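For this depiction, one protein chain was excluded, whereas all remaining protein chains were kept in their positions.
Presenting chain A:
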Amino acid sequence: MDISTQDAPVPPPAPAPSLEQKRASRGATRPGDRVFLGLSRGSGILLLVIMAAIAGFLTYRAALAISEDEANFLTSFEWDANGTPPKFGIAVLAYGTVISSVIAMVIAVPISVGIALFITHYAPRRLGGVISYVIDLLAAVPSIVYGLWGALVLVPHLNGLYGWLDDYLGWTGVFEWQGGAARSLFTVGILLAIMILPIVTNVSREVFRQSPQMIEEAALALGATRWEVIRMSVLPFGRSGVISASMLGLGRALGETMAVATVLSPSFLINASLLDPGGGTFAQNIASKFGEATPVGRDALIASGLVLFVITLLVNGAARAIIARRKEYSGANA
């Protein structure tokens, strides 16, 4: 973490004041102030404690589970945490989580950037406001409703698309389709793309909105088309913002539980084809396996949750760090 120059204490300390003077010059020593400062600082510290506690407790239970594990926790394809001896590994879950999130990113990021540009640079101001509102609505829909819609509406509609992919791209092996219900990692990716679209759009929109007006107008005055203005001034300016927006979206996609649990038909094998059932994700596996889990099984699920926690922490931390650095240097937020 970087430390900026803001660290200097703002009320400049008077040279060796008496206690009385100190009390008079600085409000912070009045009892009411002291209590209030303590309370508010305490809440801040409490948040840090909660974060630490999450890491601590999850690690503790995970360690219990891994010490019982007869298989390799990182590389095993099996998930038999309820058996004796328990055998479980996260290889399939890691694969499924990463693949479905990557599919979601590939679909959602270009579309989100398009919508953000539409709002900031193409649509009339009033229409832009309406669209922002629609995107916010998209964000407000609970994930379980997306899951229900995905499972009962989207899945049957995807058969046609799956057929196409199989016909024209089946030779790659990645898009081969045996013809079952479209409850695969690819469908999950599409659904996750719809779900992360709002956050990626909103963050990108804020970044594009801050792009320097002067440069855009200068480019227009030189006869550039709107697309050339965007390509030469808006996109370069917004690149880091779009990257961090995508990573925030990625964080969401990685941790999404219920939508995946309702749509995916999971299995503990890695399938070369994205369209055939197979794989699972960390969060989905926890939700689906929790009901019948034994005590060791629960700890095993907590262990996989710890892995998810660490991954999302890294992704979100990186995204926030990029945003923070941008803020400091661009001066656009002043």
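FYI, a contact is a pair of C-beta atoms (placed from the backbone, for glycine too) under 8 Å apart; a residue touches a chain by one contact, two chains touch by 3 or more; residues count from 1.
In this text, contacts and distances are computed from a predicted model.
S.K.: Can you tell which of "Phosphate transport system permease protein PstA", "TonB family protein", "ABC transporter substrate-binding protein" or "Sulfur dehydrogenase subunit SoxD" UniProt lists for the chain that's not drawn?
M.R.: "Phosphate transport system permease protein PstA"
S.K.: Considering the complete complex, identify which of A:S76, A:S233 or A:T257 is in touch with the unshown chain.
M.R.: Spelled out, the listed residue whose C-beta touches the missing chain is A:T257.
S.K.: For the chain that's not shown, point to the residue among A:N202, A:S233 or A:N316 touching it.
M.R.: If we include the chain that is not displayed, A:N316 is the one touching it.
S.K.: Contacts of chain A with the missing chain: which residues?
M.R.: Residue positions of chain A that touch the missing chain: 1, 3, 6-7, 9-10, 27-28, 30, 32-33, 35-37, 39-48, 50-51, 53-54, 57-58, 60-61, 110-115, 117-118, 122, 131, 134-138, 140-149, 151-154, 157-161, 164, 194, 197, 201, 225-228, 230, 248, 251-252, 254-258, 261-262, 283, 286-287, 290, 295, 298-299, 301-302, 305, 308-309, 312-313, 315-317, 319-320, 324.
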